[in-house]
Structures are given as C-alpha cells and as structure tokens.
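A single protein chain has been omitted from the complex, and every remaining protein chain is retained in its original position.
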Amino acid sequence: MSPPTQWLSATETAAKVASGELTASRIVDHYLARIANIDREIGAYLVVSSDEARRAAQEIDQARAANQPLGPLAGVPIALKDMLVTKGTVTTAGSKILEGWIPPYDGTVVEKLRAAGAIILGKVNCDEFGMGSSTERSAYKKTKNPWDTSRVPGGSSGGSAAAVAAGLCAASLGTDTGGSLRQPAAFCGCVGFKPTYGRVSRWGVVAFASSLDQVGPLTRTVRDAALMLEVIAGVDPRDSTSLDAPVPKYTDALTGDVKGLRVGVPHEYFEGTIDDEVRAAIEKTKQALVERGAILVEISLPNTAHALAAYYIVAPAEASSNLARYDGIRFGKAAAGAKNLYDLYARSRGQGFGPEVKRRIMLGTYALRSGYYAAYYKKAQQIRTLIKRDFDNAFQHVDVILTPTTPTAAFRFNSKASPLEMYLGDVFTLSCNLAGIPGMSVPCGITIDGLPIGVQLLGKPLDEATLLRTGGVIEAVVGLGARRPGGVPA
Amino acid sequence: MPTLTRKEVDEIAMLARLHLEPDESARMQDDLGKILDHFLALATVETEGVPAMTHAVPMDLRLRSDEPAPSLPASDALRGAPAREGDTFLVPAIINGGDA
Partner (left out) sequence: MSNLDELLENWEPVIGLEVHVQLATKSKAFSSSAVKFGASPNSLTDPLVLGMPGTLPQFNQHALELALLLGVATESKIRARCRFTRKHYFYPDQPKGYQISQYDEPLCEDGHMNLIVNGQIHRVPLTRIHLEEDAGKNTHVGAFSHVDLNRAGVALVEVVSAPVMHSSEEAAEFMRSLHRLVRWLAISEADMEKGQMRCDANVSVRRRGEDRLGTRTELKNINSFRFVQNAIEHEIARQIRLLETGERIIQETRLWDADLGASAPMRSKETAEDYRYFPDPDLPPLVVDGALMGSILKSLPELPTQRFERYIKQHGLSPDDARTLISERTLADYFDAAEQAHPGQASGRTLANWMLSELLGALNADGKTIDGTPMSATTLSDLVVLVENGTISGKIGKEIFEESYKTGEAPAAIVERRGVQQISDEAALWEIVEQVVAANAKQAEAFAAGKDGLFGFFVGQVMKLTQGRANPVITSDLLHKRLGR
C-alpha cells in the first residue's frame, strides 16, 4: 500500500504527479494542512507561502492537463532553508538584522527548482547566518527534533531536517559550511548531502564562509538527494567559484552494487569520545558493506587534529567579512535613535546580531588583523592544504571514506555548557568543507531511546556518484526503513 | 599570549562596529580567550612552503563580457531602506570625511 502523501519520497511524489495519480494541488493542500496542524509543535517553518504554493501547484496541474512536458520535480513541495534568497518572500537567514527583508531576486538554486516544477512551500528555520549546530541560535524560534521534541534537530539546517523528518515537505534544500546539512540529517534520520565545493552555485545563498559554503539537499531517501542534485548542480556565470564541469545523471549512480568498493576507515575519527551506540551502528554499517563485497581499508588522515582550529579561524574570518554589509542602511533593521554614524553601525549590528554571530565576528576580526593575519588566517589556509593532501593521498587507495557523522545522537536543548563545547561536536564534519570534497550523511541505525544515528561518507572531488551509490546500499541494508519519528503524528 | 585584554576586546568591537554592553564585553573576553587558547596548537604545525588553499578543484577566474544589464529601478533599490530621502539612502551626517 502506498504510504500517506507526507511520507512519499520526492521521487515518488514526482512520479505520481507525472502519472496523474495525484494532483499537485492535492499534495500541496495536504502538506499545508499538516504544517498547520503540526508545525506549532515542531517549529520548522519561519514562513509558509500558502498562496504562492497553491498557485504554483495549479500551474503544474494545468500543464499536466494540457499534456505539456513536466520538469523532474513537478509538483514536489520543497522547504527552503532561510539562508536561500527568494524573490518576494521574506528571507532572514535566521537573524533579526534581516527581519522583514524581501529580496528583489531569486538565487540560482531557487530558479532551478522552480524551472524543474518544484513547489516552494516556505522558508525553514536555521541557526543565525548558519552559525550553530542545534538551530538554538535562530533569532526567531526553537525547532524541535521530531524524533524527540526535548532534543535539538541539529544545525544549522535544523528546520530543513525537522521538516523532512516530520513529513512537512517532500524534501528540502539547506546549506553546509562545517556540517550543517550532514549533522542535522544524522540527528533527524534523513539524508544530508554536501556537494563538492563549486558544484552548486552560491548566487543567492546568504554568505557565511565563502570558501566553505555549499547548498545541498536534505531528503528522506538517497534517490531523492540524487534527483535534487541533478536539478541544482551546474556551473553558474554569476558565481565565479562554481565549477564548469558536466552534471552526470546522479540517479543512475544508484546501482546497488558495492562489489570491490574500497572503503577507507580513518583511525583518527574513531579514537576520540564516541557514543557506544553510535560506534555500534557504524560497525554494523561497515559489516553490511563488507557482506556486499566492499573492502575496508585502514587509512590515516594525520592532520585531522588541526581541522577544528583551522575551521574556527577560516569560517569566522570570512564571516566577519561577509557580515560587514549588515549595517541598517540599505536593507534590514537599523537601531533607532542613532546619534551619529558610528552609533548607527555599532548599535544596529549590536542589536541585530545574536551572541553567537557576534562572537564569531569578533573572532574573525581578530584573526584578520594585520599582525595576526599570518599566524591565524594564512596559517589556517595552509593547514587546509595539508588536510586536502591527506584526502588526496587516501583516495589513491580508497574510493570512499566512512566515518561517524557525529559523536553522539541528538542532544537536549541547552545542554552545551559553552560555545567551545558546541564547536567540538563538529569534529567529524569539518574536514570535508575545509578540503572542498563532497560529503553525505545517511541514517544507519537508531539508539535505544529512539534517536537516529548517521554515518558519514566522504568522496573525491566531483565524485558525488560514488557517495550516492554507497549511501544507497547502506540505506537499503541498515537504514531506518519505514520507521517514523515518534514526536509527530504518523 | 592570545588571552585577550579588555582593551583588545574593545578595539576589536570597534573595528567590527559591534556595540557591546559591559556584561557582553566581559563574556566575550572570556569566551574568545578560551577559544583562542585552543588554537595555540596551530602554531606548532609545520607549514613552510605549503601554499594557502584556494579551491578544491583549482580554477582560474572567469571573465564577464562588458555588456550592461538593466539596473534595478531606484524604487526597488530603496525599498528595504530603513531611512531614505527621495532617491537616496539617509545616514547621520558624515563630518569632515571621518565617521563619528
């Protein structure tokens, strides 16, 4: 029997619209009703674009009725992380400083989704400017993990992960700078995919750290991630860092075959403190791959230990620069009653930014000061090269690298005693952004408390296909199957 | 060495145009100090002759052909402005080229 509409994968949804079994309008109405019902509790959405979504759905239905060709995502309702710029719809990046900002343009990935027939359901919550690992840093609201509403959904794409996990959209697009797609995916039992740096355009993506940011899909299935990637990947002349490389049909990568696949296991990623249940799930995953003909290879990524420091210098440095444009002059919020220009800047930014953002701006400003630049930013950029070389060397002997996504399953709200403690949770995901390689998290188990566990796969630059192939097998063997989160109505 | 003085915190806040209340400033000094201590280890990593990372897949800058595209109408450009006067953005007076 077909699952209820809200649990259909994006692929299944598109197929049912294409075949005429379901109309886009029915699907959209269904999701809108579910959002109205459930999102009060979960808090994934910042903006629900009901009118726009219904209009778009009608257009799809009319096109289908007229036998016009439909795009690959026609009728599929998508939620967009509020870091993605949407024309005519408020975009805040989770910050008060952009409260009420209505962009006059669409980002490239949004244009591509629309062109593919996707229905934008609305904008979902995130840590302010992507800075955070729990979505607790959103200036607007708390988002809860649908598997256990006393716990965080992860961050910064927590809204995306919660919406996908709770059946409040068919799929979502988020952003990933240090793990912000993969960690929430792991915490919420979803698939989170960060493409190779430059694979997807950053035009229309609110910049956090320019050399680390990438847009990626957050989905219920690996096939959905492949489908979304096909739509959003590709060179964009508006993004000078986007790669001019052909976009393969990623959905063809899901062959189900991992015979002879060399899976690298970096010992540095297994030496620290990792939850027993997480370890066990990763072990099971490795065994499952071996049973299907994969070969495990012990590898070393010696510069892993420096990834955290390198990341927490490069990312804040670039962020401090990218956030210099928020000054209350041309858009966003300005402080009232500023006595002079300095005041206007300092108070607008002081009031408009949350504490985590301010902390990172300060850190970044410190690292870029003349006299400190060489010791911090330049040094960190050199360490990135060393980290990339580690991966290049490893990929001489392996096709894909396997690690835990996170050391633990989803933690409770307010459980991190300090900013540093929060940062330490990102250890496994950071290197991927620093090296610019693609990375993916796939569900591979569940704790005794009913919390999802994710396994991370890292690949060669532009080898998204191998990740998808491997992830597809993991999903089939040790994935969550039809299991649904306990914190929301089925 | 990287432990921050209060004066440094104030200097950085000024460079970054962030107004911090006194308690914010104190917390910032503490938080940043701890984070920066954590980064001391970086200094020990041997990076002589290692180039700074530019791109995962090395590339050169693409050039755009010099064709003008339509601009935003001034009304759209100014739509979200917190303070405006006619077709210009409004800020407190900039005196003598300085900014205070």
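Chains here go by letter, A and B, matching the order in which they are written, and residues are numbered from 1 within each.
Operating definition for what follows: a contact is a pair of C-beta atoms (placed from the backbone, for glycine too) under 8 Å apart; a residue touches a chain by one contact, two chains touch by 3 or more.
Given the structure is predicted, the values throughout are model-derived calculations rather than measurements.
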Identified contact with the non-displayed chain, of A:Tyr105, A:Tyr140 or A:Phe413:
A:Tyr105
Using the touch definition from the top, which of A:Ser321, A:Thr408 or A:Thr466 touches the missing chain?
A:Ser321
Out of B:Glu21, B:Glu48 or B:Asp66, which residue would touch the omitted chain in the full complex?
B:Asp66
With respect to the chain omitted from the figure, which of A:Arg55, A:Arg238, A:His397 or A:Arg483 is a touching residue?
A:Arg238
Looking at A:Leu73, A:Ala162 or A:Ala207, which makes contact with the chain not pictured?
A:Ala207
Pick from A:Ala44, A:Ala74, A:Ile274 or A:Ile329: which residue touches the chain that isn't shown?
A:Ile329
Note that chain B touches the absent chain at residues 11, 14-15, 17, 52, 54-55, 59-69, 71-74, 77-78, 85-100
Contacts of chain A with the missing chain: which residues?
84-85, 91, 93, 98, 101, 103-105, 107, 202-207, 209-211, 237-241, 317-318, 320-321, 323-325, 327, 329-331, 341, 345, 365, 368-370, 373, 377
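Following the convention adopted for this analysis, only the chains that are shown with their structure count from here on.
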List the centre-to-centre spacing of chain A and chain B in whole Å, with centres computed as mean CA coordinates.
24
Within the complex, which stretch of chain B touches chain A?
4, 8-9, 12-20, 24, 27-28, 31-32, 34-36, 38-39, 41-43, 45, 47, 50-53, 55-57, 59, 61-62, 64, 72, 76-77, 79-83, 89, 91-94, 99-100
In the complex formed with chain B, which residues of chain A make contact?
100-102, 104, 196-198, 211, 237, 240-241, 243-245, 303, 305-306, 308-310, 312-313, 320, 327-334, 338-347, 349-351, 353, 355, 358-359, 361-363, 365-366, 369, 375-376, 378-386, 388, 418-420, 423, 434-437, 461-462
